[in-house]
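Just one protein chain is left out here, and the rest sit where they should.
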Amino acid sequence: MSMRGRLATVLGLFLVAVGLIVWSVASFLNPGVPGGVIDFTHAQPAGQAVNLTAQVVGSIGTGNHPTWVSYLAKDPTTGKWVHDTTWKLPANTVVHMTVYQFDSGSPLRNQEWGQVQGTTGNTATLNGANFSVYNSNTGNGVGHTFAIPSLNLSVPMVGVNGSATLCGVAPCGLKWAHNTETFSFKTPGPGNYNWQCFVPCGLGYLFGNGGGMSTQNYMGGFLEVVS
Amino acid sequence: MIWVIISVAADLLFWFWVGPHVPPGTMTSTAKSNQFDFTFLVLMALPVMIGVWVYLGYAIVTWSAKREGVPEPVGGPEARGNRKAQVAWITITSVVVLFLAGFGTVAVINDHGSGGGEGPNPIWNPAGASKAEAAALTSSSSWSPNSNQVLPVQVIAQQWKFTYRYPTFGGFESSELILPAGTTIAFNVTSLDVIHSFWAYQISVKADANPQQNNVAYTDTKGTGNFTVRCSELCGLWHGAMYNYGKVVSQSAFVNWAQTTESANAANTANLPPFAWTYVPDANGAAGGYYIDGNVTPYSPSEIYGAKQPAS
Partner (left out) sequence: MTISAERPTDVTAAAMVPPTSKVVLPWTQRPGWMSQHLGTAVVLAVLGYALGHWFGNAISSNYAYIANSGQNSIADALGLAVGVLGWLVGIGALNYPLAKIVGKEARHESTVEGWSKYFRYSLDHKVVGLQYVVGVLLFLFTGGLLAMAIRTELLNPTTHVFSPDTYIKIVSEHGTIMMMMATSIIVGPLGNYLVPLMIGARRMAFPRIEAFSFWIFVAGYGVIFSALPYGGFPTGWTGYAPLQTQAGPGMVSYLLGFAVIGMGMMAAGFNIAVTIINCRAPGMTWSRVPIFVWSILATAALLTLATPVLFAGGLFGLLDKTAQTAFYVTEHGGSSYLWQNLFWFFGHPEVYIMALPGFGIVGELLPVFTRKPLFAYKVAAAGMIGVALLSFFVWQHHLFQSGINPDMRPLFMLTTELISIPTGFIFLVGMGTLYKAKIRFEVPMLFCMAVFFNFLIGGVTGVFLSDVPVNVTVHGGFFVLSHFHYTIMGGLLFAFMAGLYYWLPKMTGKMMNRKIGMIHFWTMFVFFNLTFFPMFIIGLLGQPRRVFTYAKNLQGLNDFSSIAAFCLGISFLIFFANLMWSMFISPEKAPPNPWESLGLEWQTASPIPSYNFERIPVILTDPYHYSEVGAPALADFGAGGDDSRAVTTGSDSAQ
């Protein structure tokens, strides 16, 4: 083969290799890129409080990992439940958060998370009644928490009775057994703040912190606070 | 001789210009001593490095084949070795290295372990540390300002946040790390799940958090200031986000904060397990998980969080 021919062959193979690599990297990254963002900044006039509704289910029932626990949030514009955990919020604004908890509970690994912290008045409501500390060793225990570590915010999500039939496929409707909790907090200045659950609820993983606890879009995500 | 001049100049430059800014700063005794150690090592390293670089530079320039008039090299036994040079090199490097090892050992001993985690049985303790540690397990332990008491603070690492328990204030747990100035602090670091590492940067304390293990590190705070705590052992998804900020405040402000928080958290503290140096979490997680056998036999005489907690 002539020199030009060899050059062409090498370049050609190189481009094919690059193409293959780009394709495999892109397909590998696709579920990993924090693509889905639910935008809460435009659902109300600037400065007014944001209403954020979320639910947490014991098993999502669909997708790659149907047995994993997960949070979902309701898109304010479409009203549909979306399986994305990156939420765009306006800065320095009050957020009224409502969480529907569809999972059973158990005693907390660290009972510190039984205390409501970082919310307005350091309280939250559980099915309408105010509370500031929940003893996870009693009742149905705590199923999950919603916590924003960098803001020192943490709210326990009380569990439902474990013997009731639990909703197994998200999004769950309100006819299934659930607890409703509300609380408010104020977003800080612009930035990226991660949030997570502090109950080791990853079924089948050592210390319960694998699986959905360790994967974006299930039990943790970001608050993208924009000005 | 260029080497001597450059080395001395570099050393002086470093000592005076960079020296005061060498991390991690001077906020605590360990920080100061670690800063000094680092500076000292740099002062020793700079002449060595400059020496090698100057020599290499000279070699590259003077003995290059491209240069005019470079004499032919001479082979044979003289070029294969020079007893004096070899002996000198080996002796000097050995002396320097042994000196540094000794220097490091002295520094570690003098500074109660230099802020590094010493495991559950530390051997370089500040005065009063073992007493304070023993007392912490009793419900009557306390700490008051201006008493030269060691303040034990427990650092609980979990995926993915550090929380802190203060045994001398009723064992309340807090997400904030506030410390009194001018005090010897004993950090007792443990983990509830995987290995983390408690790194308080400006305080210059680093101790790995292992499950069911207590890792003790000491420091003496001096003045007030802010510091950053970062996890420095990869522990999973949010390892990069596992940080918090802490403060060293005056002793009175500290007592104020501690007592206020103690009463504010009293309801929750009653639900926490009794204070212990380690905790045995249920490895099965909250919802039943990895090991088939849900009955975990504790290997430490401490209380268990999770499913085994007796209902109150």
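Chains here go by letter, A and B, matching the order in which they are written, and residues are numbered from 1 within each.
As a convention for this text, contacts are C-beta pairs under 8 Å (C-beta built on N, C-alpha and C of every residue); 3 or more make two chains touch, one makes a residue touch a chain.
Everything numeric in this text was worked out from a predicted model, so none of it was measured.
Novice: In the full complex, which residues of chain A touch the absent chain?
Specialist: Touch with the absent chain occurs at residues 3, 6-7, 10, 14, 21, 25, 28-29, 32-34, 65-68, 191-192, 194, 202-207, 209-211, 214-217, 222.
Novice: List every residue of chain B that touches the chain not included in the displayed model.
Specialist: Spelled out for chain B, the touching residues are 22-24, 30, 33-34, 37-38, 41, 45, 48-49, 52-53, 55-56, 59-60, 63-66, 70-76, 79-82, 85-86, 89-90, 93-94, 97-98, 100-101, 103-105, 107-108, 111, 113-124, 189, 193-195, 197, 199, 201, 204-208, 210-215, 228, 230-241, 280-281, 283, 288-292, 296, 298-299.
Here is the rule we use: only the chains that are shown with their structure count from here on.
Novice: Residues of chain B touching chain A in their complex?
Specialist: 156, 158-161, 163, 173, 175-176, 192-194, 236-238, 241-244, 265, 267-268, 271-273, 281-291, 305-307, 309-312
Novice: Would you tell me which residues of chain A are touching chain B in their complex?
Specialist: Going through chain A, the ones touching chain B are 58, 69, 103-112, 114-115, 117, 132-133, 135-138, 141-143, 147, 149-150, 152, 154, 194, 196, 198-209, 213-216, 220.
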